[in-house]
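Note that one protein chain is taken out, while the other chains of the complex remain in position.
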Amino acid sequence: MTGSGLAAPASGAARAPGALRAISPAARSSLLRAASILGILALWELGGRIPVSLTFPSFSATAAAFGGMLVDGTFLGAYAETVGPLLVGVALTGLGGVAAGVLMGLSPRAEWLGLPVFVILQAAPAAAIVPLITFIYGIGFAAKVFAVVLLSTPVIVLNSYRGIRNTPVSLIEMSEAFLASRWQRIWKVILPAASGLIFAGLRLGLAQGFTGAILAELLITPTGVGDLITFYRSQAEYDHMYASILSIILVASVTITLLQRLEQVMFRPELRSP
Amino acid sequence: MTIAGRRVPMALSLLVWFALWEVIGRAELVFLIPPFTDVLVAIGSVATSERFAGAAMITLQAFGIGMGLALTFGIGAGFLMGRVRAFGDVLGMWANIFESSPLTAIVPAMMALLGFGLPTMIVTVFLFSVWVIALDTQVGVTHVTQSLLEMGRSFGASRRQLLLKIVLLAALPEILAGIRLGLIRGVKGVVIGQLLIAIVGIGYLFERYSRNFLMAEFWALLIIVFAFAYAASETVAYFERKVAFYATTR
Partner (left out) sequence: MTDAKAGTDATAAPGPPAGAGEPAVRVVELTKDYPGGVRALEGVTFDVPAGELTSLIGPSGCGKTTTLKIVAGLIPATSGQVIVEGRPVTGPGPERAFVFQDFALLPWANVLRNVAFGLELRGVPRAEREATAREFIAKTNLTGFEHHYPHQLSGGMRQRVGLARALAVDADILLMDEPFASVDEQIRRAFQEDLLRLLSEARKTVLFVTHSIEEAVYVSDQIVILTRGPGRVSNAVRPEIARDGSSDEIRRSRGYLDAVEEIWGELRGYVEQDMHAVQGPAQGATS
C-alpha cells in the first residue's frame, strides 16, 4: 500500500551541497529531518505570535499547556478513558477479524459471502454511523468499543484475507507433493506465509480504531482525550486544545512506528516471500 | 464459489445480505434497521429531495476542490520525494506521521481557525487524502528501474523527457493506486468534517435524519454516499488495471 518513510536512493537523484556530503547518508537524513521539525516549530511559533488568528496559539504556549497537562494528570486520566475501549475493541476485532479473514482466505464459500461486504465496509464512510451508536449503547464504554470495532474491522479482515490468498502457489504445491494434510498445509505453510500481512492488518486496525475512539469522543461520549479537545474549545483555551491534539498525533505516530519496527524484526520480509 | 459446477459471481452474495436485512427489518428486531425495501424506496425520495440537492452541491464543491488540491500537491510532492533523496527523507517522515494519525482530531482546530463552512471542509478533504497520494507516488517513482533510466539517458533524453516519457508512465499504476485510496479517504474526510461541523451538507443531513429517527432515509443516504465513493474509486481502478503493465520491471 503506502511507502515507508524512507525513499530508496532515487535514480538520478539530486546531490546535496558539499558540506552535507561529508556526513553519512543516514546521519544526513536524520539531520534534515530534525531541521524540518525545528523549522515547522519555528513557523508555528511565529504564527502564534503574529497572531494568525485569536484561536491559533504559539508553539511555546502549546508546549507550556502540554507540560502542565502532563504534570497534573489530565493526560493520564483522559488517555486511560480512551485507551481502555480502544484495546478492548482491537482485541475483539483482532481475534474475530483475523479468524474471519483467514476463513475467507481458505474457504471459497466464506469468501463469496464475506468479501463484498467487507470491501463495502472498507470503502463506505462508516463514520456516519457513529452518532447512531448512542441509541443502542448510550454514551459510555460500550459505545466507544463499538466505534472502535466498526472502524477497525474491515482493514483487519481484508489484510488477513489477502495474506492467506497471497501464499505462493509453488509452496502449496510443494506441500501437496510431500503429502501434507489439509491441517499441515494451513499450519505449516499458509499461516506462516500470511503472518506478515496479518500483523500489518492489526497495526492498521489499531490506527483506525484510535480514529474511531476519537470520533466517538468528539461526537457522542464526553470522556477521554477527544473530549479534552471539545472541552478546551468551549472554554476558548486554545493552547490546551492544541496541546491535546498534539498529544494525539504524538501517541499515534510513536505507537505505529514502534509497531512497524516490531513488524520488521518479527516478520522479516525476506523470510516471508521467496 | 461454484454451485452445481457453475461459477457464482461474488456480487450476488450481497443479495443474501439484503435478504437478511429485509428479514431483520420486518421483524423489527433492531429499531435502527428498517426493512431493506423501505431503504430502497427512501433512496429514491432522498435523492430527489431539495435538501439533498443542496447538501450534495456543497459537499461536491468541498470534495472537488479538496481532492484537486490533494492531487496537485500530493503527486507533485510524491515526485519530489521519489527523485530527490533529501525530500524523500524529510517529507516522507511527515507524510508517514500524518498518514497514520487520527486526523479527525485536527478538525476541531480547523473549525476554530477557519469557521464552519467550505474552507474547513476543503482542508479536511485535503488532509485526509494527500498523504496516501504522496506516499504511493513516491513508491511508484522510486520503483522505476535504473536500467530504464539509463537507457533513456543513453539515447540522449533530457531531464524533462526522462520525467515525462519514462518516470511518469512507469510510476503511473502506483500513482493511480494512491489516487484510488485517496478518493475513498477524501469521501470519509468530507463526511467526518461535516459530521463535526454539523450544520452543513451531507453531515447535517445524516444528523437530521438520525435525530428524527428517519432510519430508512439515513441508510438511504449512506448508500448514496457510498455508491459515489465506490463509483469514483472503481473508475480509477479501471484505469489502474489498464495501465498495470506499464510497471513491468523486466
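Chains: A and B, in written order; residue numbering restarts at 1 for each.
FYI, a residue touches a chain if its C-beta (ideal position, glycine included) is under 8 Å from a C-beta of that chain, and two chains touch if they have at least 3 such contacts.
The shown structure was predicted, so the numbers you read here are calculated from the model rather than taken from an experiment.
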Check: shown chains touched by the absent chain are A
Touch criterion as defined above, residue of A:58, A:175, A:208 or A:221 at the omitted chain:
A:175
From the list A:107, A:184, A:235 or A:264, which touches the chain that is not on show?
A:184
Go through chain A and note every residue touching the omitted chain.
168, 170-171, 173-181, 184, 188-189, 192-193, 270-274
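In this text, only the chains that are shown with their structure count from here on.
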Indicate the whole-number Å distance between the mean C-alpha point of chain A and the mean C-alpha point of chain B.
18
Quick one: in the complex, what on chain B touches chain A?
1-2, 8, 10-11, 13-14, 16-17, 30-32, 81-90, 92-109, 112-113, 131-132, 135-136, 138-139, 141-142, 144, 146, 149, 159, 162, 178, 181, 184, 187-188, 191-192, 195-196, 203, 206-207, 210, 218, 221-222, 225-226, 229-230, 233
Across the complex, what residues on chain A touch chain B?
1-14, 16, 25, 28-29, 32-33, 36, 52-53, 55-56, 108-109, 111-117, 120, 122-125, 127-132, 135-136, 207, 210-211, 214-215, 218-219, 226, 229-230, 233, 238, 241-242, 244-245, 248-249, 252-253, 256-257
